[in-house]
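Accompanying notes for the structure given below.
Rest of the complex left out; these chains stay put.
Chain naming follows the written order as A and B, and within any one chain the residues start at number 1.
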Amino acid sequence: MAAPHPDRLLPADPGVRGLARRLYEQVRELPIVSPHGHVDPRILRDDPPFADPASLFIQPDHYVTRLLHAGGVPLRELGVGEGPLPPDRARHAWRLLCANWHLLRGTPVRYWLESSLADVFGIIARPSAGNADDLYDRIASLLAAPSRRPRALLRQFTIDFLATTDDPADDLAAHRALRDDPAVTTTIAPTFRPDRYLAVDRPGWVADIKQLGGDAGDYAGFLATLADRRRYFIEHGAVSADHGAIDAGAEPLDRPDAERIYRAALAGTVTAAEATAFRRHMIFEMARMSCDDGLVMTLHPGIHRNHHPPTLAAFGPDTGHDIPVAAEFTRALQPLLGRFGTHPGFHLVLFTVDATVYSREIAPLAGFYPAVYAGAPWWFLDNPAEIRRYQQAVTEIAGFSRLSGFIDDTRAFCSIPARHDMSRRLDAGFLASLVAEHRLDEDEALDTLTALVTTQPRTVFKI
Amino acid sequence: MAAPHPDRLLPADPGVRGLARRLYEQVRELPIVSPHGHVDPRILRDDPPFADPASLFIQPDHYVTRLLHAGGVPLRELGVGEGPLPPDRARHAWRLLCANWHLLRGTPVRYWLESSLADVFGIIARPSAGNADDLYDRIASLLAAPSRRPRALLRQFTIDFLATTDDPADDLAAHRALRDDPAVTTTIAPTFRPDRYLAVDRPGWVADIKQLGGDAGDYAGFLATLADRRRYFIEHGAVSADHGAIDAGAEPLDRPDAERIYRAALAGTVTAAEATAFRRHMIFEMARMSCDDGLVMTLHPGIHRNHHPPTLAAFGPDTGHDIPVAAEFTRALQPLLGRFGTHPGFHLVLFTVDATVYSREIAPLAGFYPAVYAGAPWWFLDNPAEIRRYQQAVTEIAGFSRLSGFIDDTRAFCSIPARHDMSRRLDAGFLASLVAEHRLDEDEALDTLTALVTTQPRTVFKI
């Protein structure tokens, strides 16, 4: 393996590639806007050196660990769900990744890792059982250097805006510290993620809502408490609220029904059907609050969480066995959009892991409602083939102006620039293909590409 | 912007493009057969000049208005749902289109408008806020010329056959006048579209069925009246009957059940479930009538109509917020095809806005039943990316002979040649790719392309 090729991911046809390269060069170095992701703000506040290659590249990244697991590597040996590993176990996990490097062929995970290793650590050798220890030692020694600490990387990555994902009960102390620190030039914003408080039949829910700090003793108090926490998040820089239930349902209940179900939830007697109805009602209410307080609403339904119970029991959630199910937006969102779809300033960004809804539902909705934007391909779909399919399916129906711009949604800090770079390459390639087919002029392609990287995510997420 | 490029939409690879160009040249100028669309026959009978650029390109075309609306332009300012606008408002609407031209990038709407402007009005400047008034004036002055009247355009477009879409109660006076006018060389045929008469729980249904002119006082009379109206349409040149409910259901009721529900409908006591069952029963009956009278049956389910009630209330239907839902054909059509699928001469053309059913249901059905044809990509799918996907998905399973040929389905008169030209280019490109991969010989590709443009729509629609 040599250094990552400058033309990687650009179209193979020489004519289109030349065009794509010209476009890409214009946006390659532009700063990153990352409106949704899962970086822990405390590593940016405290700026500790990363512990070791395993904790940086393997343990927190279920994209990596699930592929190794499918190939026969026990999650236990990778340190999944654990804190920092002792040095021998960290090295062992790294060796397993290198020895199983072939399992990643063809995946974006491989691409992100390769780019990160090259760009951050200068490593261009292909990982293998033979060089695992050498690579481990080189990365580990670099991790101790000031230039590889989180804040130094944040600067090198030229990230202008970075949103984290946060519990509504969070005191956002890390965000406050980052905002007040003049050495931090990146805007680091929290994101309001209330899912667990809207699932009223979840064990522990009654105790959890007390953590929100308001008086949630009745339904009115619950609404007021959530609205308060949203305000608190907005005061700390939040621009969006993020929602991810199993379906996209958003149907209001009559007030007495909402109150009744809320009482039943407090009493621990709520049924599953009532909890579902209440959750859908609350999504509607969250949209109403967004109309009031301006938080952009993001919605990403359709994941069956924790498909393998033994893995959940042993390693916790977010360990690689969340599996998509079919999504439906048209009917599910009709009540919400019928009410708020043209509300001035309301923004609803729709994500999916079910590619069938790009052309069938998301693009038609985004192609009429001023509120609706088509979120970038998410999670399992965050790869070149699906991004290309999404580009075609959505833009031919709704144009480019209804796209959210790229969302990295990552827990892997070092992969952020690689992911945005992949997106820029693919956008350049797609726009080049439109120019090559004489459907767009080159100046329009450049203008569109620049907007996708700069103004569009800022407009959609009100940054 | 220069004139539309002669190679636009052809494959980018130089070798394949050369082949595609050769194929395309052979069919480029062949007359148009348009078996399904929404042109108002009265403009062809009365041949008035088009009023202004807004009424020609904006007001009637929900493809255009929905994109502008999503981009923040109020439908009111575009004159949606209104008749001819006063000159200042027409000019204002046109300015809004030009100033928001970037919203159309990447869409077929842009392509159709560009082609229409160039081919019909000689305009090759890219519309913008800066040149909006100039373009308006140029188009407006040309609209007064005899050569831009509807009939003159019909001749210039070389349309051999044009089907309209008509209410079963229509007296078809316009069609009669057109048929009897020796100056009209295009065959202009009505299409029987009975949806509203089959929705027996629709407000106004009882009054509406009286407009049909028969004795619909009981179920037998209702059937007879519909059969009569079909005969009347056939006498006026109709070749097909068009059906578009929310689902593809086609299941017969027992006669007593049908009679009972019909009575309940007349009495205004029918339930929603009964109305659905009756509508599915009537689709079955429409197929039976097609077996008897020979009208080709077209079916395009899967649209959630009028998704945004405030827009419906303010601007009426067909204003850009009809949104697709998932479609299902295999089970829904089993009763109908089990009964009529091999009936000699019965033709059933299936359309969808749910691209998942191309390979899963439509092509397998069309690849067995002599009655079933795969309708061209419809509505939201009427764009290059989806047409290519459809070509691949359907032809690899069912071959080319089961395709309907292109359907423009448009309300935008000037876009008819641009839409057919887009289809011919894409067909040429797809066939060229098969030749380039040595899966088809060039003479076969040309024969297939010619059939798709000439004999195939005539065979499928019995023209």
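Please note the rule applied: a residue touches a chain if its C-beta (ideal position, glycine included) is under 8 Å from a C-beta of that chain, and two chains touch if they have at least 3 such contacts.
None of these values were measured; they are calculated from a predicted model.
Chemist: All chains share one sequence and 2 are in place; how many are there in total?
Modeler: 3
We adopt the following convention: only the chains that are shown with their structure count from here on.
Chemist: Nearest 5 degrees is plenty: how much rotation brings the CA atoms of chain A onto those of chain B?
Modeler: It is a rotation of 120 degrees, to the nearest 5.
Chemist: Between chain A and chain B, tell me the centre distance in angstrom, where each centre is the average of that chain's C-alpha atoms.
Modeler: Averaging C-alpha atoms per chain gives centres 39 Å apart.
Chemist: Using the touch rule from the top, collect the residues of chain A that touch chain B in their complex.
Modeler: 11, 13, 15-16, 328, 330-331, 334, 337-338, 341-342, 356, 359-361, 363-370, 372, 392-393, 395-402, 433-434, 436-441, 444, 447-448
Chemist: Which of the residues in chain B end up touching chain A in this complex?
Modeler: 1, 4-5, 7-10, 12-14, 66-67, 69-72, 102-108, 110-111, 126, 304, 307-311, 320-321, 323-326, 353-356, 380-381, 383-386
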